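In what follows, a single structure is set out as C-alpha cells and then discussed.
Some chains omitted; the rest stay in position.
Just so it is clear, A and B label the chains in written order, and each chain counts residues from 1 on its own.
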Amino acid sequence: MPVVETPVTLTPSDAGLTDAEVHRIRNDFPILGTEINGKPLIYLDSGATSQNPVSVMEAEQEFYEQRNAAVHRGAHTLAVEATDAYEDARTAVARFIGARTSELVWTSNATEGINLVAYAMSNAAAGRGGEAARRFAVGPGENIVVTEMEHHANLIPWQELAARTGAELRFLPVDDDGALRLEDAAGVITPATRLVAFSHASNVLGTINPVDELVRLARSVGALTLLDACQSVPHIPVDVKALDVDFLVFSGHKMLGPTGIGALYGRAELLNAMPPFLTGGSMITTVTMERAEYLPSPNRFEAGTQRISQAVALGAAANYLSETGMGRIEAWETALGARLVEGLEAIDGIRVLGPRAGMPRIGLAAFDVDGVHAHDVGQFLDDRGIAVRVGHHCAQPLHRRLGLTATTRASTYLYTTTDEVDAFLDAAAQVRPFFGAK
Amino acid sequence: MSTGLEQLYQQIILDHAKARHGSPLQEYLGAGRAGESHQLNPVCGDEITLRAGVAEGNVTSVTWDGAGCAISMASASVLTDLVQGLPRDEVLSLIDAFREVLRSRGRIEADEEVLGDAAAFSGVSRFPARVKCAMLAWVALEESLLAANA
C-alpha cells in the first residue's frame, strides 16, 4: 500500500480550519506556488477541478515505480501487490462515504457513473438481467424525474434513457431565485416514477438540496434515488447510509485526486441485481461464444483493465481529506462562501445566483455582472492571476430559467485563504469600471 | 494594469463593443443578392446571425444580431465598418488575412494598412480561448458571402 503522508498536524477540533493551518496545507500543493501572468495564482476554480497534494502524486508515482501490473489477472508478485493497492484504495474511498467495499464501483468520472445506471436501466428494459433486473426497467407510461438545476451530466443521460425506452423525463422546477419548488414535487413524482435523480449541492447556486425530503417522496412511490454528489463529497462529510439514497456518484478530480477516475456507490442488493453496462474482460466467470456469466458487484461493472494507479491515488486523496477532517473543511469553506457572497452583493451591478448572504451555501458563488459578459469578467480576473470559471457551468437550463446565458463562478477548497477571497472581491469590484459598464 | 489585458481590450474594442455598428439585423432590400449565416460558439453558447448583401461583386451591406462578449461584439462591429462597399473577393482575402493573424498565437502582426481597425484584434491571438470570439462574425460573413453566391 502506498504510504499516505499525514498532511499537517491539525488540532483535533470540530471548528473550521484556522488560517495558519490552511497556510500549512497549501505547502502540500505545488501548483499553488506558481505564478500566472507574473502574479501569484489565486485558484478559485476548485468546483471545476481541484489541485493535487504531493501525497497523491507520490502514491501514483510509487505505484508505477514499484508495483505496476494488471490487477485481478496475474498470479505473479507484482500483480498481487497491484491488486492489493487497488482494492485497499477501494476500501479507503468506500469508507470515506460510509459505504461497504463491494458497493463502490470505479468509473471514469461522475458522468460515467450516471450513464452506467441509465444504460443498466435500458438494458433491463431490453430484458437483460432477467427477472431480478425487472425493477430497473423503464418504459412507456413510466417516468424519470430530475430537477431544473441539474448539471448536464445528470440530465442528458436521462433524456437519452427516455428516448431509448419511451419513458418520460419530468423535472422539478426551480423558482426565480433558483430554489427547488418542493411544493410542486407531489405533482411531478408519481407512482409511475421509477427513479429520481438530483444533485446534493448545486454547482451553480451553492445550495444543498433537501435530500431527506426528496428521498422520502421517491420512496413513497417506490422510485429509486440517485444523488449527484460531485459538489458535496469533496467538501462536506457525506454518509451514504445516513442519506439513504440508492445510488450516488462523484468524481476524483474534484476531491484532490487525479483526473480519469470517479465512483458510483450503489446499495449492494441493487448492484448485484442490475444488468452490467460495459462488458469485456475481468467482469465475468464463464464465457462461451454465445453468452457470458457475470461476476457480482463491484467487478461486474468494471470491464477491462481498470484505472489502477488513479484508484490508488484517489485512495490517498480520501485519506488526506479524512486526516484533515471533513467537518473542519466544511466549516472553513462555509465561512469562505459567506465571505464571497457578502462581498459580491456589496458590489454595484453584481447579482449573485442562489441564496442571499446569511442563507446556507457551500463555498462557491456564481454571479452576473451587469453589462459585462462573463468571459470578459473571467479574462479580467485572469490577468490578475485569479482563476475562476465562466460560462453556463454545464447547466444551460438553469441559466435560461434565471434569464442568463453565462455567469462567473468563484469556488473554494480547503487550501483557499481569506486573503485570496478578498483579492478576488477587490478585483471583482473593478470589472465594471474597466469595461465602462453603467 | 498589465500590458496583456490592455493589448487585448484596446480602447477601440471597448468602444465598438458598445457601439455595435451593423446591429440589429435587417432585411436586405438592395440590389443583387443577400446571404445569411448563423454561427454558434460552442465554448460559451454565444451566437451571431449575420446577413450580407452583394451587388455587382461588391459587399453592399452587412447587418447582424448577436449576443456575446466584448471581443465578439466589437469584432462584428469593426468588421461591418471595414467591409462595406469593398469588392467581395477582397473581403474574402481580408477574412483569410484576419484568420491567419488570429491563429498565429502572436507570431503574426496584423497589417494595419490592410485590416484597418481590425488590426486592434492582433492581441487576441495570444489568448487562444478567445480566438473564436473574434472570429465569430468573420466566419458568419464568409458563409454569408458564399451563400449569396450560391
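Convention: contacts are C-beta pairs under 8 Å (C-beta built on N, C-alpha and C of every residue); 3 or more make two chains touch, one makes a residue touch a chain.
This structure is a prediction, so every number in the text was calculated from the model and none was measured.
Counting every protein chain in the structure file, not just the single copies shown, gives the formula A x2, B x2.
As a working rule, only the chains that are shown with their structure count from here on.
A separation of 39 Å divides the Cα centre of chain A from that of chain B. Those residues of chain A whose C-beta lies close enough to touch chain B in the complex are 37-38, 372-376, 379-380, 383, 390-392, 396, 405-406, 434-436.
On the side of chain B, the complex with chain A involves touching residues 1-2, 4-5, 8-9, 14, 17-18, 43-46, 67-71, 127, 130, 133.
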